[in-house]
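Up next is subunit A:
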Amino acid sequence: MKEISSAIQIIPLDSYIMLSVALFSIGLMGVLFRRNIIAVLMCLELMFNSANLLLTAFSSYHSDPAGQVFVFFIMIVAAAEVAVGLSIVVMMKRNVESVDINLLNRLKW
Partner candidate 1 sequence: MLLLILLIPFITGFTLLGVRNAAAVKVVALSSAILTLFLTVSLVFFLPATRFSVSWINFLGTDFSLGYDGISSIMLLLTNLLFPFIILAGFKHEQKQVPVLYALILFTQSALIGVFLAQNAFLFYVFWELALIPVYFILLLWGGANRRAITFKFFIYTLTGSLILLFGIIFLYQLTPSPHSTDFLAFSQLIIPANTQIWLFWILFIAFAIKMPVFPFHTWQPPTYTMASTQGVMILAGVMTKMGIYGALRFLFPIVPLGVLFWQNTVIVLSLIGVIYASIIAFRQTNLKKLIAFSSMAHISLMVAAMFVLNYYALQGLLFQVISHGVTIVALFYMVYSIEKQTGTLELPMMGGLKLHAPKMSVLFLMVVLGSIALPLTAGFVGEFLMITGLFHQSVWFALVGGITMVLGAIYMLYAYQRVMLGNKEVNYESKTDLKPLDYFFLLPLVLIILALGVYPQPIFNLVEQTVKSMQNLLTPATEVMSAWVH
Partner candidate 2 sequence: MVLLSFVFTAVLFFSLRSSGSVSATVTLFNWISIGGMNIPFAFLIDHLSLTMMLIITGVGALIHIYSIGYMHDDERVNSFFAQMNLFTFSMLLLVMGANYLVLFIGWEGVGLCSYLLIGFWFKNPAFNYAARKAFVMNRIGDLGFILGIILIFFTFKTVTFSEVFTQASTLSSGTTAITLITLFLLIGALGKSAQIPLFTWLPDAMAGPTPVSALIHAATMVTAGIYMIARSSILYNLAPITLNIIIIIGSATAIMAAITGLKQNDIKKVLAYSTVSQLGYMFIALGLGAYSTAVFHLTTHAFFKALLFLGAGSVIHAMSGEQDIRKMGGLRKKMPLTYFTFLAATLAISGIPPFSGFFSKDLILNQAFEHSILIYILALAGALLTCFYMFRLLYLVFFGDQRLDGAHPHESPGVMTIPLMILAVLSVFGGFLNIPSLFGGNSNFSTFLQTAVFSKTTEGLSMTTEIVLTLVPLSLISLVILFAYRTFVKKAVIPASDEASMSWIGKIIFNKFYFDEIYIFAFEKPFGFLSGFLFHKVENTVLDPAVDGIGKATSRLGSLIRKLQQGNMSFYLFAMVAGILLFIVFILIV
């Protein structure tokens, strides 16, 4: 455990933060600009994981396991969420024959 931790700490914390922010931003952009739901879901997952990465790095630097525990929780919840999400997409595909995020826009104003 110690080795992993020290291995993690070879790279300065700032770089982790930078990376996470970059990942988060990429995910964000993906969510914003992709119109295929599957891709959007994947981008969302990317955003989640950037948070995970950050948590792990911090956890390691703080020598505090709580952060890593949280990561596990996040992974479980994200899995559940994606399961629900995909089922919604399936339902949608069945109804409107498409996976474009803007196709369903009857509810407005």
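The definition used in the following text is that contacts are C-beta pairs under 8 Å (C-beta built on N, C-alpha and C of every residue); 3 or more make two chains touch, one makes a residue touch a chain; residues count from 1.
Regarding candidate selection, all candidates are chains of the complex that A comes from, given by their letters.
This is a predicted model, so every value here is computed, not measured.
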item	value
Candidate number, among 1 or 2, whose chain touches subunit A in this complex	2
Contact set on subunit A toward candidate 2 in their complex	28, 31-32, 35, 101-102, 104-109
